[in-house]
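In this view, the complex is presented without one of its protein chains, the others remaining in place.
Presenting subunit A:
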Amino acid sequence: MVTRTEEEEVNRLENQVENGGGGAWEYLCLVHKLKLRRSDLVLKHGLSILNDSKKRSALGPEEWTLYEQVAVAAMDCQSLDVAKDCIKVLQKKFPGSKRVGRLEAMLLEARGLWSEAENAYSSLLEENPFDQVVHKRRAAMAKAQGNTSAAIDWLNKYLDLFMADHEAWRELAEIYVSLQMYKQSAFCYEELILSQPTVPLYHLAYADVLYTLGGLENLQMAKKYYASTIDLTGGKSTRALFGICLCTSAIAQLSKGRSKEDKESSELQSLSAMALEKDYKQRAPSNLSVLSSTLRSLKI
């Protein structure tokens, strides 16, 4: 996760670099470290360093990681020629390296040569069956081809061994949501909450899945997770506020007349409605009427 101070640092550096203030290398390092996806900027500034032989040699051995970073960014931006050049340089420097082999396979993938890329990845896996990146690339490739069931298979296979990898769990959860397999997705989100209990994003997504599943019990759970999202974000998550309103009215509809908890829970609902109204007044006054009519239709 990227903390707030890190994000500020990145933004500050990005501004500085964009306005020609130097510090491109520091920016690239930070992007690499935080695993951000700013491919266009990385490509632009990375290339400017690589094309300047004086700056490039000043990096020392870091030069090669920069080549790798730029190659990946170039593939992301579809500048395949640049990527090819970078990979060629790396190939010359490290003949027979598996890490370069991975880049070559990725280049094949970027060109859309799926079967060739698949072959390259499988031969890489034969040499080293525990290469996590290659496993993930395979799943990503299946997803890129629109073959979600294969992507799920790959991810499940991968998670069977590397079961503590929360990125893979997250990807799997999102794929399950897109296929409307909510129960499976809920399991994945539980796993994510377990691995990082203080990330509000996972609480929110889990609540969404529970709400979509429906049923009184799930709705009540969803409401609790929306509440925890509000607590973790300090009430700044609009989606969670709406979620509370929707959950409460859905619960009221389902348990007409026989619930006793209503009184205490309606407090939370009215509070979140008020918070929503306040937020809208501040940030989108033109949409306030839509909001109030929506809230009215939920009988708040």
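The rule we apply is simple: contacts are C-beta pairs under 8 Å (C-beta built on N, C-alpha and C of every residue); 3 or more make two chains touch, one makes a residue touch a chain; residues count from 1.
The criterion applied here is as follows: contacts and distances are computed from a predicted model.
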Chain not present in the shown complex, as UniProt names it (candidates "Checkpoint protein", "Blast:Actin-related protein 10", "NEDD8-activating enzyme E1 regulatory subunit" or "ER membrane protein complex subunit 3"): "ER membrane protein complex subunit 3"
Options A:Val2, A:Leu80, A:Met163 or A:Leu288, residue touching the unrepresented chain: A:Met163
Residue among A:Ile193, A:Leu219 or A:Ile251 touching the omitted chain: A:Ile193
Residue of A:Leu125, A:Leu254 or A:Leu271 in touch with the missing chain, whole complex considered: A:Leu271
On subunit A, residues whose C-beta touches the chain left out of the figure: 128-130, 161-164, 187, 190-191, 193-195, 197, 221, 223-228, 230-231, 234-235, 244, 265, 267-268, 271-272, 274-275, 278
